[in-house]
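Only one protein chain is missing from this complex, and each of the others stays in its spot.
The first chain written gets the first letter, and so on, giving A and B; residue counts start at 1 in each chain.
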Amino acid sequence: MMLLEPISTLLATTSNPIKRAWDHLWFYGNTDASNFAAGSDAVFFFIFWVSAFFFVLLMVLMVIFAIKYRRVPGKSAPVSASHNTPLEIFWSVVPTILLAVMFFWGLIEYLPTRVAPGDAEEIQVVASQWRWDWVYDNGASPLNTEVIANMESPIFALPVNKPVKFVLSSLDVIHSFYIPGFRIKRDVMPNMYTQLWAEPTQVSHSWNEDTEEWQVVPEMARGDFDGFYLACTEYCGDQHSQMWGRVMVLSQGDYERWKTQQADTSGIPLVQLGGDLHKAKGCVACHSVDGSRGTGPTWQGIWGKTHTYVGGGSGIVDENYIRESILEPAANIVEGYPNQMVSYQGQLTDRELYAIVKYIQSLSDNAEDVAAAEAESEAEMAAKQEAAESEGGADGDAAGGGE
Amino acid sequence: MTSVTTTNGDAGANGRELEPHEAYVPGAHWRNAHDEAEAAKLGMWLFLGTEILLFSGFFCAYAVFRMWYPENWHDASRYYLSWKIGFANTCVLLLSSYTVVLAIRAAQQNKKNWILIHLLITNLCALFFLVVKIGWEYIPKIQKGELPGGLFTYYNPQGEFDHIFLSIYWISTATHGFHVLVGIFVISWAMWLAAKGHYGPKHYTSLENVGLYWHIVDIIWIFLFPLLYLV
Partner (left out) sequence: MSHHDVSYLEPKGSFWQTVWSWVYTIDHKKIGVMYLTAVLLAFLLGGLFALAVRAELFTPYQTIVTETGETITKGEALRFIADRWVENGSTLTVNNVYNRFFTAHGAIMVFLFIIPAVPAALGNFFLPIMLGAKDVAFPRLNLMSWYIYVFGSLLAVYSLVNGGVETGWTFYTPYSTTTNWGSTTAMLLSAFILGFSSIFTGMNFIATVHKLRVPGMGWFDMPLFVWAIYATAIIQVLATPVLGITLLMLVFERTFQIGIFDPALGGDPVLYQHFFWFYSHPAVYIMILPGFGIASELLAVHCHKKIFGYRAIAFSSIAIAAISFIVWAHHMFTAQSVALNAIFSALTFLVAIPTAIKVFNWIATMYKASISINTPMMYAMYFLFCFTIGGLTGPPLATLASDIHLHDTYFVVAHFHYVMMGGTVLAFIGGLHHWWPKMFGKMYWEPGAQLAGILVFVGFNVTFFTQFFLGTRGMPRRYATYIEELTTLHQISTIGSWILALGLFLHLFVFIHSLAAGKPAPKNPWGGLTFEWETESPPVEHNFPHEPVIVHGPYDYESVVPPHCDPAEYPVARPPAGGANGTNGTNGTNGTHHA
């Protein structure tokens, strides 16, 4: 099986390709990405090698017996014991001892995972069908996205060598918060807060001053950060399999820079911000922008259309309808679609809401609408620029909301 | 459930036409009637075990929510349920349990008419129970909107979780009521068999099993009554 692994992975990495391929099969070969990974994997490999020993022993005996004691017609099996008390006690006690070791070792490694240290930075995690949202202590939520398994998924950042506590809650059904590389997992419940913590130990990305982008650090480039993603592991419906997030681990300085970047959306033009939010806030999970069918109506060309609602009535898609659909999704459902969406009340600023409206307008089939959205977006930016210049650039960005 | 009653119409030793219970022959796969009767009773006990486990689901749910919302539980019980109605029904069921024992006793003593009379009293008790339950509890509750969970519309709730109390009340008493209804049918079936002479001192297995079933229905009520009405 290991021969079927991509040959490049075998050769590119280490002087011992067989060892490398074997390591890569299990856990992607990275067993040290968080403070818990090494302990968890040590327990796993202890159990693995004990099991491998017994399995090989039993199977070798089985095959040897099957060959050696093949039946010869006309000959009977010799008389042999049908039980042997010392042997039976031996093979009952030895597994019991080994199992007890597994249990206690597993328990010892597990207990610290449930009690976060007092100085851990707290991050609020809100799960809903089908997206993750993290709110950092400075109010930041991620804006950038990356395609994982064909889905625009938010990029979250964590600081290296610093404990982080996640406080989890769900807006609808049960989800489960899982970062494979860190070996942490906890169910996200709709009726209570749950939490877990970890301390990432390997930097995966750094800020590139030249390109002004977050880049994978060279040590990670060969794919060791394959486990650095967030996935939902409790089945939650239609797009359960596309509820991802990328996890970047940054140096502590980079991490602060990132948080500041993400916290301030006022410098982004409306239409662009709407597009970013569409991806980062998970709208993309249900609403496409290329006309393809999803759980909710596509946004392409939806602006100005007249829709029939479930349960009668109809209306035009305009600013008010979009606001209502974001804040009170169940109020008027477009015919042919399920009542699936949760409310985004309190999760978007007014300007962000408006940005989504303008973004949808910019996706209109009507060229005039598109132009109007772009023009308004540019005009707002220009006005801001002007205001900032006239005030000597004091705090022009502070008025994030309320346009 | 196993009493294969074959009436072969043979004349007995004294020339008298045998009653069905006297002429009873066990099923073809049984070695003797004793084994058959024992197996039937064993099967019945196992079935009763499953019944208790079935209701244990309600009891667990009850315990969990009572632990979480003890005061609300107390208030809801006092407010929505009348212990007098519950008590009346409890007495009736206890009486019916007694009469079903008397019916079995009558079978052992070969008193066919008394089997019928006791079973009739049992059935009347069961009917009384259902009439009280539906007429004095369910119908008024439906009218007032004291309904389970999301259907709860009563205008003056006693706490935040009245609807959960009523959910457990409704599903457990309705499931129990369904068992009472089934009891009425199986007791009627036993009466029919008794009338045809299928029960006598040597053969009354199915009557005994009907009795066992009826006892378990009563016992479940004995638990439901204090848990729901006397919190």
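Keep in mind that, in the parts below, contacts are C-beta pairs under 8 Å (C-beta built on N, C-alpha and C of every residue); 3 or more make two chains touch, one makes a residue touch a chain.
This structure is a prediction, so every number in the text was calculated from the model and none was measured.
**Q** Which listed residue (B:Leu42, B:Cys91 or B:Ile139) would be found touching the missing chain in the intact complex?
**A** Only one of B:Leu42, B:Cys91 or B:Ile139 touches the chain omitted from view, namely B:Leu42.
**Q** Per the definition of touch given earlier, which of A:Thr113, A:Ser128, A:Ser141 or A:Thr265 contacts the omitted chain?
**A** Among A:Thr113, A:Ser128, A:Ser141 or A:Thr265, only A:Thr113 touches the chain that is not shown.
**Q** Quick one: say which of A:Thr233, A:Ser251 or A:Gln300 touches the chain that got left out.
**A** Counting the whole complex, the residue in contact with the absent chain is A:Thr233.
**Q** Write the list of chain A residues that the hidden chain touches.
**A** Residues in contact with the chain left out: 1, 4-6, 25-28, 36, 39-41, 43-44, 47-48, 51, 54-55, 58-59, 61-62, 65-66, 69-83, 87-88, 91-92, 95-96, 99-100, 102-103, 105-111, 113-114, 147-150, 172-174, 176, 178, 180-181, 183-187, 189-191, 194, 223, 226-227, 229, 231-242, 290, 292-295, 335-339.
**Q** In the complete complex, the non-displayed chain touches which residues of chain B?
**A** Looking at chain B, the ones touching the missing chain are residues 1-2, 27-31, 35-36, 38-40, 42-43, 46-47, 49-51, 53-58, 60-61, 64-65, 69, 147-151, 160-161, 163-164, 167-168, 170-171, 175.
We adopt the following convention: only the chains that are shown with their structure count from here on.
**Q** Go ahead and note the Å separation of the Cα centroids belonging to chain A and chain B.
**A** 54
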